[in-house]
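Note that one protein chain of the assembly has been removed; the remaining protein chains are unaltered in position.
Right after this comes chain A.
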Amino acid sequence: MKPDMSVEIGSLKLRNPVMTASGTFGYGEEFSQYVDLEKIGAFVTKGLSLKPRAGNPTPRIVETPGGMLNAIGLQNVGIDAFIQKKVPFLRSVNTPAIANFFGYTPDEYAELASRLDDIPEVAALEVNISCPNVKQGGIVFGTDPNCAASVVAACRAATKKTLIVKLSPNVTDIVEMAQACEGAGADALSVINTLTGMAIDLERRRPVLANITGGLSGPAIKPVALRMVWQVARAVKVPVIGIGGIMSATDALEFILAGATAVQVGTASFVNPGAAQEIAEGMEQWLAARGIADIKSLIGALEG
């Protein structure tokens, strides 16, 4: 018997719970040679801003044990080029495309949300709040519950589409952040973005990354991500999307047990461009082998 792998995130219906994570899958097209996009639940685009952004100087990436640090600096084509050059491809794929975006003021966030709301090919919005608020001394929106709530409320007012808020793990109390975003109108929460880290070149006595610090991703962050998903899922009513170091179907299923309704695969797509599809298929096989009829029965089913 084929297990039912479908899940719902807000009004979004997914054929299975596996999505690709923002910034690790381009705009979808880059991977179409390696992944049957119609075998995954959804894909999330590279983070978009109002204006194109050039990003940081190099080196932008360095591998660390079991992970990698990146300081890309949110390089992206901007919303206008996205509509012109990238949206036509989204139309050709029968899989929901989720637009990830960010701004530097709540107004910018709202404007982007409103413009993305107008694009029929965009199935849902994922708002990245791990950005500095230029109006308030550069404090990162996602590290202050009031700041985060103001951004989410502004986006909520600008879109009827499913609004997913992607939380930063670089906070003392992730539950407080999650509740603030839920209270401001988020339909779902993505947990987690990268953890801030750094690498040093001893002989040169310099930081390896031009930006000095960068975001850690990959298997190294999985235990932290699992813990945060578990904490958040117990504290909110909206669905949680688990992200962080997922390399295999078993990794993904652990996130589901911890309370995630769906998962996103990030760095794994660099290592193995077919990872998201393989994980989706592996999850289904795992359920089938154990006679589990519905993936939804595993959400938050952690015992003890």
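The rule is simple: contacts are C-beta pairs under 8 Å (C-beta built on N, C-alpha and C of every residue); 3 or more make two chains touch, one makes a residue touch a chain; residues count from 1.
Everything below uses one rule, namely that contacts and distances are computed from a predicted model.
Novice: Assuming one chain is omitted from the figure, identify its UniProt name from "NAD-reducing hydrogenase HoxS subunit alpha", "Dihydroorotate dehydrogenase B (NAD(+)), electron transfer subunit", "Thioredoxin reductase" or "2Fe-2S iron-sulfur cluster binding domain-containing protein".
Specialist: Of the names offered in "NAD-reducing hydrogenase HoxS subunit alpha", "Dihydroorotate dehydrogenase B (NAD(+)), electron transfer subunit", "Thioredoxin reductase" or "2Fe-2S iron-sulfur cluster binding domain-containing protein", the one UniProt assigns to the missing chain is "Dihydroorotate dehydrogenase B (NAD(+)), electron transfer subunit".
Novice: For the chain that's not shown, point to the residue among A:5, A:19 or A:62 touching it.
Specialist: Of the listed residues, the one touching the omitted chain is A:62.
Novice: For a quick check of understanding: of A:16, A:49, A:70 or A:133, which residue touches the chain that isn't displayed?
Specialist: In the full complex, the listed residue that touches the missing chain is A:70.
Novice: Tell me which residue among A:41, A:219 or A:244 touches the hidden chain in the full complex.
Specialist: Missing-chain contact among the listed residues: A:219.
Novice: Just checking the interface: what residues of chain A touch the absent partner chain?
Specialist: 23-26, 30-31, 33-34, 46, 54-55, 58-63, 65-68, 70, 72, 75, 218-219, 247, 267, 269-274
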